[in-house]
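One structure is given below, encoded as C-alpha cells.
With one protein chain withheld, the remaining protein chains of the complex are depicted in position.
A, B, C and D are the chain letters, set down in written order, and residue numbers restart from 1 in every chain.
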Amino acid sequence: MGAQQTGLLRKPWFQLTLALVVVAALVVAPLLLPIPVNQTLARIGVFAVAVLGLNVIMGYTGQVSLGQIFFLGLGAYVTAYGVNSGWNIVLVFVATVLICGVAGLVVALAAARLGGLAIAMVTIALPIIGVPLAKRLSEFTGGSQGTSARFTSAPDWSGLADDQWQYYLVLAIGGVTFLLVHNLVRGKYGRAFRIVKENEAVAGAMGISPYRYKVLAFTIASMVGGVSGFLYMVVVQYTSPETLAFHHSISLLASMVVGGAGSIIGSLLGGVYYVLVPNFTNEVAPTLTSLIQGAILLLVLFVLPGGIASLPRALRRWTRRSGSTSTPGSTSTPGSTPTPGSTPAPAPGAPSEKEVSP
Amino acid sequence: MLEITDLTAHYGPVQVLHGVSLTVPEQGAVGILGANGAGKTTTLRAISGAVRAAGSIRFEGRDIRGRKPHEVAALGIAHVPEGRGTLGNLTVKENLHVGAYLRKDRAGIQADIEHLLQLFPNLQERYTANASALSGGEQQMLAVGRAYMARPKLLLLDEASLGLAPSTAKTVYDAIRVLREETGVAMLLVEQNANLAFTIVDTATVLETGRSVLSGTSAELKGRDEIRKAYLGGS
Amino acid sequence: MGTLLQLVVDGLALGSVYGAIALAIVLVNQSTGMINFAQGGMAVLSAYLAFTFLGLGVPLILAIVLSVAASFVLGAVIERFIMRRFMGGAEDTQVVVTVGLLTLLTGICGWLWSYNNLQFPSLFPSSAFTVLGAAISWRSFGTFLVIAGIMVLLQLLFQRTKLGLALRAVADNRQSASFAGLPVGRLLMVGWGLAAALGAVAGALVAPRLSLTPGMLDTTLVYALAAVILGGITSPVGVVVAAWLIGVLENLAAVYVPIIGHDLKIAVPFILLFVVLLLRPQGLFGRKTVVRV
Amino acid sequence: LSGCGRSDGGGGGGEGSEGVSASPGITDETLTLGVTTPLSGGTAGPGTCTVAGLAAYMGAANEAGGIEFGDGKTRTVEIEAFDDTYDPQKALSNFQQNNGNVFAFTSGLGTPTNRAYREAAIDSEVPQVLVQTGDPIFSDREESPWQLGFVPIYQNEGEAFGELLAGTDEDLTVAILSQNDDYGEGYVEGFKEAIAGSENIEVVSELTYEATDTSVDAQLTELAGSEADVFFNAMSITPLVISAIEKSRELGWSPSWFLPSNTSSPVAILDPAGADAEDGFYSVSFAKAPQSPAYAEDEDVVAFLENLEQYAAEYTTTPDFPHCMWSYMVGATLEEAFTTMTEPTRENFMEALRSIEDLQAPLMLEGTSVNTTEDGQPAVSTVVVQKYNGAGYETAESFE
Partner (left out) sequence: MAARLTLTDVNLRFGGVTVLKDVGFAVEPGTVLGLVGPNGAGKTSLFNCISGHYRPSSGSIRIDDAEISQTRPAGMSRHGLARTFQHPALQLESTVLDNVLLGGHTRLPGGPAQWALRLPPMVRSERALRAEALGRLDELGLGWAAHRGADELSHGLHKGVELCRALMARPQVLLLDEPAAGLSHGEVDSFIQTIHGLKAAGEITLVIVEHHMGVISALADRVVVLDHGSKLMEGTAAEAQSDPRVIEAYLGKDGKDSDGGAGDDAA
C-alpha cells in the first residue's frame, strides 16, 4: 500500500494536481477559519521560513549554526526601524533582506574558515552577544523595552481583516521564499552544498570551493533569516532583545531536525512544530511545558530519527519489510545504519549480470 | 571449525545473501571468490555479527548467529574489515593495543608488537603517528596487524591485500602463512587477487549474487576455465 | 594592582565552574564522539539528588557520594535507552536529542523541586583568606583544587589506562572496536556513566555558588562549550586551562577594556575562540586530527 | 467557542450592539482570567509566583462561595495560566489564542512579554491589567487604555532610596550595580533624580551586569575599589545578590546596602548570604514578608500561606519570590473591582478597576495601598523603606 502511494506520489501530473489543491486550500482557508487559527497559521509561516534558512546552512551545507535566530532578530529590528522611520514598505523589505545578507556575509567570511563544532561555537556568539548589543544600541532598538511597529493592518480596499491580511502577506512572501530555496537546492547548488557537508576534500576536487560555498550558504541563510524577521514583524509587530535569545536558536535547531534536516517539507513541518508544541503543552499543563516538550522531542526522534519528513520513507520501508518473508534483516551493530534509499529493482546484482539493467 | 549453512541476509528491504554455505575446517584456509557486489563482504560481516542474518553459523560447534560482534571476537574470531577499518584518531601503537584488548599477557603483547613492526617497517617508522595520517597501504597493514594482535583462532580477511604493494602483499601473505603454521589459526579470506589467494587457501567457494555456486580445492578450481577467466587471468 | 590580582583570582574561580562542566563534556565526547548539551542539565539533576539526600538527613559528603553513584547509573541508563538509538546516525540528530534531554531534565527538576532557588551547602567553609592582597574564598579554592585534580585524573585515564584506550577506540570507530572484541555497548554506557558522575561532582561544587535552580548551568554550558573547543576537545588539561583563561580574560576585559565593559564581556570567550581557532584549528592543546583523502 | 464565524478584526465574542451582552470569558456563574507568564526557563521562579498568589486568593474566594459582583450575580473566578517562557512572541500567541474565552489578562510577569501583546490587547479591547512590570507605559492611560500596571514603577523604588539618602546630612559616596535592562535603568534613574539636588551624595562608581551572567565577582571587585559608603543595588537575580553580599564580605567592603523589593527576602537571600545586620541592609517593600519572624503570627500571612498550600500547590507553596505576595494582592484588587462592576463587560470592568481608592489589600504594609485613580501611576505606587534587623525587616524612618 505504502509503495503504491509513493509510486503515485512520483507521477508529475499527480504532484502538480496535489500542489494546486494545496495552494488553493491555503488561499481559501483564512476566509473560513477563526481568527486565532489564522494567527497561528501565519506564525507557523514565520518560523517555517526561519527553519528554512537554518536548513540552507545546516541541513544542506552541514555547518552547525546556532546563530540563525540572530538574523531573525536583526531582520525584525531593521523592519521595525524602517517602518518607524516611515520608509516605503517595499524598501523596508529590501533593506531587511540586504542588511541581513550583508551581516551574514561578514560573519561568514570569518566563520566559514572554521568547521564542525567550532563554527557552532562562533555562531552561537551571535545571539549571545546580540542581546546585550541590542540593549546597548537603544537608539535603534528601543533597548530592553523593545520596539513595536504596526504596519500590517489590512488596507480598506482589501476588505480583509487584519489576521487574514497578515496571513496572506506571510503566505505570499514565505511561499516565494520557499519556492526559491526549493529551486536552489534541487540542482547545481544543492548538490554542491551537500558535498561540502559530506566531504570538503571531494568538493574541492569537483571544483567546488568549500569556503566559498559555505559563505554563500551562510549568506543565503541570513537573507532567509531576514525574511523571517520581516514576517515576524508582520505577525508579532513587536520585537525586543528577547526575540534573539540564543535558546530560540536551539529551538529552531530542534525544529529543523524534528521536521527533517535537509528537506523543504521538513522546514515547513519544523515551523509547525515550533509553533504548535508550545500551544499544545500550554493546553495540557502550563506548569510542565518544559518536561512535556522535552519528552515530545525525544519521542518524535525516537520514532523517526530522520524527522517527520522521513515518515513516508519509514512507512515504505516498514511495509516492504513486513511484506518480505524471511527474518527482518538489518544491521545489528550501532555502527552501521543502512539508509534505505530508493531501490527500484528487487535484487541487486553484479554489473556483469546484464539482466538487472533496466 | 566454522560451518555456515544457508545463510541469508538483508540490507533494509534488499536481500543480498540468498543462501551461502561453506565450511572452514580446523586449521584450514578457505577463500571466497566473487565479482563486485556478490556478497563476499556481507558474508564475513554476517559471521562477525555486524549484519543480522538468517541461516546457521556454527563456530566450534556452537551457534554464533545473532551474537554481537564483540562476543564473536571474544570467541576468537578476528575480522580485518574491508576499507579503512583503522581507528584514525589513535596512534599506530594504540591501534595495536586495541587489537590486543582481550589479551592479558603483557609480555606476549609486547613481543607480538615487535614482531609486527619487523614485518611492517612502515609501521615502525610511523609508530606514534595517528592512524589517519598513514597511507592507504599502511592503514591496511595496520588493520592486518591489529587482527593479528588478537591472536585469534579464526581470522576473517576481507581483501587484506587491497592497496598493498606487490612485495608487501607477499610479505603479508607470508606472514599469514607463518602464523598459520605456528599457531594453527584457521582463516576465511576474501581476495580479489586470486593468484595470491591460491598460494594460501586449501579450498575456495565462489559466490554469485549472494549464492555459493561452486566450491572445491584450489587445484580443482584453478583448473576450471571459467574460474581462470574471471579471477585468475590465465588464458 | 590589588584589583588586577583580585580579578585574576575571581576569574580562576569562575573558570573552575566552566571547567567542571567542560570536563564532563570532554569525557562524553572522547568516549562516544558526541557533544552532550544536556551535560549541565544532568549535573543539575545530580545536585538535586544530593540535595534530596541531604534533606533525608544524610551528611553532606555522603549525600554527594550517593548522588555521584546514582548519577553514574543514570548516565549509563540514559545512554542505553535514549542515546543508543541515535548512535551512528546523523550528528545533528544526536545534538538535538541531547537538547531534548536537557529540556526534559530541566522540566523534571522544575516539577519535582520547583523553580525556586534552593540553598545547597558548601563542602568548604564560606570564609576567605588573603594572599598578596587578593581575597580567596575557601569555596573557590576548594573547587579549583578539585577540578584540577579531576583534570589530571582524566588525562591519565585517557592516556595511560586500558579503559581510556578502549573508550577512545569506541568513540573513534565502533565497528572496528567491536571487531577487536571491545564490548561497545558497555563501554558507551561507562563513558556516559563516568561523565554523569563527574557532572555530579561538578554540580555539588558549583551549586552553593550559583544556588540550585533547574536552569543553574544553562549559561555555564555555553562557556563550557567554548572552553572545550578552545582547549581542544581531546585534552582534559587543555580544556580546563582554557576555562581558566576564559574566566580570567573576561574579567580583565570587562574592567580594563571600556568598549567591552561588563555588558559585553560574554563576547570575550568567543573572540578568543575565533582568533585561536584561525591559528590552531585543533584548539590550544588538542591533537591535530589529519583528514586524509 | 465564542462565535467561530468571521468577525472583522478585533474582539471576538459577543460584545456588540446590545451593549449589555456579556464580554467573552464571563458568564453568570464564572469569570475566567488569563495569566501569560514564564512558567519554565530562567524566570520561571518569579513567573510561577505570579500565578500562585492569584490562584491562592481566587481559590479561597471560590471556596467561600464565589465573589458577588456589582451586578448582583455571584461568580467563581477561574484562572488559566499560560507559559510564555519570557518570549514576547509566545506571550502574544497566548493572548491571541485565548482572548476569545478569557475575560481579562492579568498578573503576568515581564516587560517585553507584556509589551508584546499590549497593542493587540488595545486593538481587541481586552483588559491587560495589574501586570507585574514596572514599565511606566502600562500606567499611561492615554497610551494604554486597556492596561494598568500593578507594582510600583521601577523609578518609584529607586526614588524611595534616593529620598532616604537625600534626607541625611552626612557626606556619602554611592556605588551602583544595576541590571542591564529597563528594570535596572528605571531603578537608577529614580534614584538619581531623587539625589540630584543633594550636594552631600556622590555616585562614585556605576556598573551593570547581564541577567544571564553567572557571576558578578568582577563588578564587586571593581566597585569595592571605590570604597563607597552605600551600595545601591538594582539586581533582580537571587543567586547573584547572594554572591554579591558574600563577595563584598570577602573583599572586606562593608557598605550599607539598598536592595530592591524583589531581591531582599531574609530567608531567600540575606540568611544564605550570611548578611550581617550591622552593615545596614535597606529595602523597599509594600508587602509583608511571610518568612519573616515578625509576621509569623500575622493574620494575613497565615491565611496567605494556607491558601497557597491549598489552592496553588501546582504552582508553588513556598513564596520565595515577592511576586507570590503581589499576585495575591492582585487577586484582592480584582475582587474589589468585581464587586463594583455593574455590567459583565470589559469596559465596565476597566471602569471599576480604575476607581479603587486606598484599598488595603491583604499582606500590604502599613503606609501602602492600592490606588488606581491616578494617571501615570500603577495600582501600587507607594513603597516603604525598611531596614533588616537580623531576622526580618522593620520600617526605617531615616538612613543611619
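Simple rule for what comes next: contacts are C-beta pairs under 8 Å (C-beta built on N, C-alpha and C of every residue); 3 or more make two chains touch, one makes a residue touch a chain.
Quick caveat: nothing in here was measured; it's all calculated off a predicted structure.
Enquirer: Can you tell me which of A:V92, A:I220, A:V236 or A:V275 touches the chain that was removed from the display?
Expert: Result: among the candidates, A:I220 touches the missing chain.
Enquirer: Touching the absent chain in the whole complex: find that residue among A:I208, A:A221, A:V235 or A:L253.
Expert: Touching the chain that is not displayed is residue A:I208.
Enquirer: In the complete complex, which positions of subunit A touch the hidden chain?
Expert: Where subunit A meets the chain not shown: residues 180-181, 183-184, 187-189, 191-192, 194-195, 198-199, 201-210, 212, 216, 220, 338-345, 348-349, 351-352, 356-358.
Enquirer: Touching the hidden chain in the full complex, which residues of subunit B are there? Just list them.
Expert: Missing-chain contacts on subunit B: residues 11, 14, 33-38, 41, 82-84, 122, 125-126, 133-138, 140-141, 159, 162-171, 192-196, 199, 229-235.
The working rule: only the chains that are shown with their structure count from here on.
Enquirer: Farthest from subunit D by Cα centre, which chain is it? Let me know.
Expert: If we average the C-alpha coordinates per chain, B ends up farthest from subunit D.
Enquirer: Hey, how far is the Cα centre of subunit A from the one of subunit D, in Å?
Expert: 38
Enquirer: Taking each chain's centre as the mean of its CA atoms, how far is subunit A from subunit C in angstrom?
Expert: Each chain's C-alpha centroid was found; their separation is 31 Å.
Enquirer: Counting only residues that touch at least 2 other chains, which ones in subunit B make the list?
Expert: 50, 68-69, in rising order.
Enquirer: Two or more other chains in contact with one residue: find those residues in subunit A.
Expert: Only 132, 135, 247, 287, 289-290, 333, 335-336 qualify.
Enquirer: For a test of understanding, state which residues of subunit D touch subunit C in their complex under the given definition.
Expert: Per the touch definition, subunit D meets subunit C at residues 40-42, 44-45, 47-48, 180, 207-210, 212-215, 217-219, 221-222, 225, 238-239, 242-243, 246, 249-252, 268, 272, 274, 316, 318, 320-321.
Enquirer: Using the touch definition from the top, list the residues of subunit A that touch subunit C in their complex.
Expert: Going by the criterion above, the answer is residues 58-59, 64, 110-111, 113-115, 117-118, 121-122, 124-125, 128-129, 132-133, 135-136, 199, 201-202, 205, 246-247, 250, 253-254, 256-258, 261, 287-295, 297-298, 301-302, 305-307, 333-337.
Enquirer: Looking at the complex, which residues from subunit C come into contact with subunit A?
Expert: For subunit C paired with subunit A, touching residues are 35, 37, 82, 84-90, 92-93, 95-97, 99-108, 110-111, 173-175, 178, 184-185, 214, 218, 222, 225-226, 229, 233, 263-264, 266-267, 270, 273-274, 277-278, 281, 291, 293.
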